[in-house]
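The structure appears right after this line, and notes come after that.
All protein chains of the complex are present and in place, except for one that has been dropped.
What follows is subunit A.
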Amino acid sequence: MGVAGEDEQKMVGPSPSKKMRRADPGLRGANGKACALEFNILARQGRARASVLRLPHYDCRTPMFMPVGTNGSVKGLTPQQLRELDCHLVLGNTYHLENRPGADIVQEFGGLHEFSKWDRAMLTDSGGFQMVSLLHLADITEEGVSFQSPTNGQSMMLTPEHSMRIQNKLGADIMMALDDVVSSVNPSRERFEEATYRTTRWFDRCLSAHERPGDQNLFPIVQGGLDRELRAISLRQLMERDDRIPGYAIGGLAGGEDKESFWNVVDWCTAALPEDKPRYVMGIGYPVDIVVCSALGADMYDCVYPTRTARFGTALVPSGTIRLPQAVMEGDDRPIDETCGCPVCKKYTRSMLHRLVGTDSHGAILVSIHNVYYMQRLMREIREAIVQQKFPEYVRRFMAQQYPEGAPGWVVNALKAAEIDL
């Protein structure tokens, strides 16, 4: 596979080192304090920004999409393929990795990078998101979250300290603070209020427990549900600790809330967060959401969507998605997307993929390659448009393809807030 990405790197900054590199103690954060990250904004247009996020293992370009490698691998793709697809950072799930094989074992192997032979940047979540997704197995108290292990039924307690200990062992470039996640469609305001304050208290505990601040970055997560007041409280509390924070995450979204609330929360947070730190919107992976969030000034996204949907035969295309298992795909000799330069679109027809998806692992791998490529191409285009000061035009063209009959109200409103008129 030969895929683009090199040109852009020449354009925007120093070429990343090829070998795995140890944490660079010389990295300086915006405030001049030693930390494991450097964030340089290369270009701005409106609220959107294109930046270099220099991490111990890689100089990532943002806005950036981070494929999810739950168990230390991205669905059948080799590290070499991921590099060729222009992935800069892969996410690992703390909860899953602690269950199997266990952080101690990963540490024995020299950390997650060495274990999975991924030499670019990594991020691990706190394990807290599984509070929402596996709530029936969890019980949340001030001390932490007690889980019932789905693999062996054993009860395990995840406290902020424990989460830090695990993530320090995994050794990713970015770690997430344990937050008190409440499903965004939970009706109880008291629960959200409790979670907002608790998230800050837990962040303080994470900060004190974090043992490798020189080579791992700890991001706190802004909580507060869909409530403007609670979000403001969360933002204020966390930003009081700004000198110890290399970057911020916006959490509690992508949990089934309505789109209007979703963009509003992103809007409030990105408007309030410091300009010189990266902003990560958690769990976002639909191309439209990514374009909207980038317009609002967010920098990082992660989602299982592109790879999960690929395994079910859904391919991402500029106009939305196509379902490869559908009968109409049989005999269709076009590639998934005629404008796509990915290795799969160069080789395979929809008809061939139609016969592979759902029955053959090979099909799942091929569609995953296409979807990851699609996401990385989208991110490249966003970054280039910002650098070339053509971002509003790009957004208009993108939305016109996605919504030929006109974009939905929430997109129009969100982009208006981002100073882009459709």
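Keep in mind that, in the parts below, a contact is a pair of C-beta atoms (placed from the backbone, for glycine too) under 8 Å apart; a residue touches a chain by one contact, two chains touch by 3 or more; residues count from 1.
Rule of thumb we're sticking to: contacts and distances are computed from a predicted model.
Q: Which of the following is the UniProt-recorded protein name of the chain this complex doesn't show: "Queuine tRNA-ribosyltransferase accessory subunit 2", "Intraflagellar transport 20 homolog (Chlamydomonas)", "Trafficking protein particle complex subunit BET3" or "Cyclin-like domain-containing protein"?
A: For the chain missing from the view, the UniProt record says "Queuine tRNA-ribosyltransferase accessory subunit 2".
Q: Which listed residue, A:Met282, A:Leu356 or A:Val372, touches the chain dropped from view?
A: Candidates A:Met282, A:Leu356 or A:Val372; residue touching the omitted chain: A:Leu356.
Q: Determine which one of A:Ile365, A:Met399 or A:Ala414 touches the chain that has been left out.
A: Answering carefully, the residue with contact to the hidden chain is A:Ile365.
Q: Check the options A:Phe219, A:Tyr248, A:Tyr348 or A:Phe398 and report the residue that touches the missing chain.
A: A:Tyr348
Q: Residue by residue, what part of subunit A touches the chain that was omitted?
A: 1, 70-81, 96, 100-101, 105, 108-109, 115-117, 330, 333, 343, 346-349, 352, 355-356, 359-362, 364-366, 369
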